[in-house]
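Provided herewith is a single structure, encoded as structure tokens, for subsequent inquiry.
All protein chains but one are shown at their positions in the complex.
Order of writing sets the labels: A, B and C. Residues in every chain begin at 1.
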Amino acid sequence: MDLDRKIRYGMVGGGPGAFIGEVHRMAAALDGKIELVAGAFSSKPEKSRKMGRKLHLSEERVYDSYQEMAEKESELPAAERIDFVSITTPNHMHFPVAKAFIEAGIHIVCDKPMTNTIEEAEELCRLVSDHDIIFALTHNYTGYPMVKEARKMVADGKLGNLRKVVVEYPQGWLSDTNDDEIWRLDPDKAGISSAIGDIGTHAENLVEYITGQQMKELYADIHSFGEGRELEDDANMLVHYEEGLRGILYVSQISVGDENDLNIRLYGDEAALEWSQENPNYLHVKYSDGPEEIYKRGNPYLSEAAEAGNRIPPGHPEGFIEAFANIYSNVADVLAARLKGEEPDELSLDFPTVQDGARGVHFIHKAVESGKKKTWVDMKYDPPASD
Amino acid sequence: MDLDRKIRYGMVGGGPGAFIGEVHRMAAALDGKIELVAGAFSSKPEKSRKMGRKLHLSEERVYDSYQEMAEKESELPAAERIDFVSITTPNHMHFPVAKAFIEAGIHIVCDKPMTNTIEEAEELCRLVSDHDIIFALTHNYTGYPMVKEARKMVADGKLGNLRKVVVEYPQGWLSDTNDDEIWRLDPDKAGISSAIGDIGTHAENLVEYITGQQMKELYADIHSFGEGRELEDDANMLVHYEEGLRGILYVSQISVGDENDLNIRLYGDEAALEWSQENPNYLHVKYSDGPEEIYKRGNPYLSEAAEAGNRIPPGHPEGFIEAFANIYSNVADVLAARLKGEEPDELSLDFPTVQDGARGVHFIHKAVESGKKKTWVDMKYDPPASD
Amino acid sequence: MDLDRKIRYGMVGGGPGAFIGEVHRMAAALDGKIELVAGAFSSKPEKSRKMGRKLHLSEERVYDSYQEMAEKESELPAAERIDFVSITTPNHMHFPVAKAFIEAGIHIVCDKPMTNTIEEAEELCRLVSDHDIIFALTHNYTGYPMVKEARKMVADGKLGNLRKVVVEYPQGWLSDTNDDEIWRLDPDKAGISSAIGDIGTHAENLVEYITGQQMKELYADIHSFGEGRELEDDANMLVHYEEGLRGILYVSQISVGDENDLNIRLYGDEAALEWSQENPNYLHVKYSDGPEEIYKRGNPYLSEAAEAGNRIPPGHPEGFIEAFANIYSNVADVLAARLKGEEPDELSLDFPTVQDGARGVHFIHKAVESGKKKTWVDMKYDPPASD
Partner (left out) sequence: MDLDRKIRYGMVGGGPGAFIGEVHRMAAALDGKIELVAGAFSSKPEKSRKMGRKLHLSEERVYDSYQEMAEKESELPAAERIDFVSITTPNHMHFPVAKAFIEAGIHIVCDKPMTNTIEEAEELCRLVSDHDIIFALTHNYTGYPMVKEARKMVADGKLGNLRKVVVEYPQGWLSDTNDDEIWRLDPDKAGISSAIGDIGTHAENLVEYITGQQMKELYADIHSFGEGRELEDDANMLVHYEEGLRGILYVSQISVGDENDLNIRLYGDEAALEWSQENPNYLHVKYSDGPEEIYKRGNPYLSEAAEAGNRIPPGHPEGFIEAFANIYSNVADVLAARLKGEEPDELSLDFPTVQDGARGVHFIHKAVESGKKKTWVDMKYDPPASD
């Protein structure tokens, strides 16, 4: 049975002009399961209130600070208060905001990278566990149905033993820019990394999601092409995974003309697969002894997991927002199950966790360490677990 | 200034399992400007109520029939009643539903084809005019930003004098099917045409939208490949436009393996453009004396019209739902302007009108006539105007 | 056993600056089976001699006219004279040249369209039969391995019953040109047609080659966009084939930006195939219930026919010249077999015949007739057979 109301959420960050906050709101709204009822959209109260009006929120649910929001929302009666909060601030605020809401007993959807330090990440793992919180990190690229199909193919052994992976994520938006306006280049906000933190973690997470394998060791060659930049805008990495898979992971923000060109090619000893984020409705599978195949979103021959992430028929392209919305939709379903006292459907648990977030933060720190020391680094890592 | 509330709408049709009603709801929800508050989702009251609960509507706003809905909603105070209704029923119901709501003073978003007869279509034109109604037809493919860019290029003369158009819309979903379950093959519901009515009108509308030219004459070769089908599932047409453009328009529902493959190639005497719905974020432009160009959604070098239909940065693919949502977003903006007593922004008027709907119905009838008589038919047509 | 010498040929046409003559020479040379030993390269003796020197021919084998060449070559001892002649002149000369060499007992490779009139075409059919001549028409597009694979798939029933075909051949080279320099626009040389004659016959031949079906009736909408042109530069045709296949065949020379964009899509009731000449190493196959497949030239999973037309491994692209060379290679093999008194290998008989040429000429005349009369025309036609 469906829940008898929509899931309610509030947002921290996502004020006027913020790209990713807007994406979160569209993603949350898409399926009609979730409604936005509160927010602290900016560290500047006037900006927050302006955004609240634009979003048609009631005035008393628009807050001057995230602290006020966590406190006031937790004091509201259960029939009114938010079920979860979406954190869409710059990186350095993820941790304090998440901590405040977790301690208020409010569930979390958090943008990536999860925190700026490993210590913060691990503390979040423990807090989530202690407070029994549902926590989703928006590694949205794993929300694409054809990525879910890829994972299923690997799990089913269609590729055989995995041998080689090439995952690449070139962007060009920092090839020629006024750095002062870009918080991702400011170590105080972005942390120790620009390219690896912003997009490298997506690439790392994508490989782990599809393959189920974790990194064993890594060698990074990092560089800043932009004059005077403290943080790297380009990183080329050699990677070895625990069960023998090896290959390349590279990210770039100075690849002029590239937009958001996340691609993965994965080779086993029996077949290979290839997926491109900019053309996400297709999954290519290649063999040594037969024609290449193109699997297409929305078709009945796909797996249950791909079908669960699908909204409209084949040939009607779904995109970035729809994939993003799959995280929200799953979180809503898990929350609804909990509110109803039921076990969540297995497929609805398919979203990135606080542990995935900690693994991402660990990845950033180790990759930058490798780049600076010019040595291989040990990537084995077990973040504090949930149970 | 923004309106101080969301635009409210109700839906007729779109009950459990209906694909297009779900698309309308996602499209309406996407931008956070519009909320669903009422519905008559099925001709079967129990089904309608079930859908109402699933959508978390209040019980008293879920109706047993569209007549009841039109009547009751129009009696609600202005601060509560729906601003517009979305009509997502099978074709034969578009007319009576639209008529009922127009006469109740409620604005309309209506699926295509607009009606099953030319007489109904023309009556809707007059009703819309008489009641001063905002009416949008969901020829959603014109909602794609790169289609808007194409129109701008043509209007700016980038292609020179238009010479040749090839617009094609092959689908394969009726290549092998149990016809009994498909209302689009039932003349009582679908009207006199299957392929031309369902997808031919999109193709016809797309050409007129991009080129600004209207058909002068047409020759159709129509056929039913499916055994025992009364309505055509394939149609190949020769078309001449008023200002010298000529070419091919074809549609098919038996093109096995094709999904929703609407493509247009348009040639002028100076340049050509090419756009594919299944890969909608790109627009190709070709010249006789320079490299082919690929224009990509979201980039600052695009026109204001393309930018107005854009939500997220380049490389983050937008799809079918986003294009569909552009019609809803524009309708919401025009409604908000009227509610505020302002003139709507020019760009927000960019959605298909009741006259476009009448042109589409006329096209269907003339194309089928040509196919049956095996003659060229005169396509010149002026539907009753708004003023 | 291989023949103990190369096959010898001469060329008529193909003087300085002629594109297609050069292609014939490269195609003939590619496989090392054939050598050029004679020529009448131009109607101007000085130009012919100049080309002979450039090609390092001995002076006495370079002739002032095709008549001289036919006469002198036929008088040479068998161990010296040419085995066949390649005719690469403008269209109007194909017939007299072919006739002269056939009557001299010399085999023929002839460019298309075969002749300018049906009467000439039929006389060639009879001459070929009477003189027991090997005659190949260079419908080179059927030389591509993946076209051969397509034919095999259809013959094997992989597509089921054929329903729909869309074959298109847009070019842009006449969109903006000085017509005076273009012999294809001059009725005295090109005959009654420009676009249909030059490229329409390729499209017509390609469909017949792949499907094994022949046209039953046709309706053509033809037009000249270029000012003052006598011959059509654009033609859109509706076509019905004898066994139920129907669809569209269109050609254009004013599709600005298009280069040589011959494409075919063919739909059966079980599967569809798609092939593009500009990307010829791939053949796409689509199904209603499984992933699209891409077959790639050079792979062991392809048919014997595709393999026979293949030279180098997959991923090493073959192109236009290689496909063209497959006609020459097969002609050489058939000639070698005859010289050795053996039966030719079945696969080596895979090249277009004088009857295919007559069918093409018939197609041109009937298509132009349809375009002028604006009626369907009966396409059934049996050229004089070889028996």
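Here is the rule we go by: contacts are C-beta pairs under 8 Å (C-beta built on N, C-alpha and C of every residue); 3 or more make two chains touch, one makes a residue touch a chain.
Remember, predicted model here, so these are calculated numbers, not experimental data.
Colleague: Have a look at C:E259, C:D289, C:E304 or C:D345 and name the one touching the chain we're not showing.
Modeller: Here the residue in touch with the unshown chain is C:E259.
Colleague: Among C:A18, C:L55 or C:I182, choose the residue that contacts the chain missing from this document, as touch is defined above.
Modeller: With C:A18, C:L55 or C:I182 as choices, the missing chain is touched by C:L55.
Colleague: Considering the complete complex, identify which of B:G228, B:P291 or B:G341 is in touch with the unshown chain.
Modeller: Touches the omitted chain: B:P291.
Colleague: On chain A, where is the contact patch with the chain that was removed from view?
Modeller: That gives, for chain A, the contact residues 163-164, 166, 168, 170, 172, 175-176, 219, 221, 223, 225, 234, 236, 238, 246-248, 250, 252, 254-258, 265, 267-272, 285-288, 292, 374, 376.
Colleague: State which residues belonging to chain C touch the missing partner chain.
Modeller: On the side of chain C, residues 2, 4-6, 19, 22-23, 25-26, 29-32, 36, 53-56, 171, 173, 258-261, 277-281, 296, 298, 311-322 touch the unshown chain.
Colleague: Over the whole complex, note the residues of chain B touching the chain we left out.
Modeller: Residues 285, 289-296, 299-301 of chain B touch the chain absent from view.
As a convention for this text, only the chains that are shown with their structure count from here on.
Colleague: Using CA atom means as chain centres, which chain is nearest the centre of all the protein shown?
Modeller: It is chain B that sits nearest the middle.
Colleague: When the centre of a chain is set as the mean of its C-alpha atoms, what distance in Å lies between chain A and chain B?
Modeller: Taking the mean C-alpha position of each chain, the two centres sit 34 Å apart.
Colleague: Counting in whole Å, what is the centre-to-centre distance of chain A and chain C, each centre being its mean C-alpha position?
Modeller: Chain centres of chain A and chain C, defined by C-alpha means, are spaced 56 Å apart.
Colleague: Take the average of all CA coordinates in chain B, do the same for chain C, and state the distance between these two points in whole angstrom.
Modeller: A distance of 45 Å separates the two centres.
Colleague: What are the residue numbers in chain A that touch two or more other chains?
Modeller: Where chain A meets two or more other chains at a single residue, that happens at 296.
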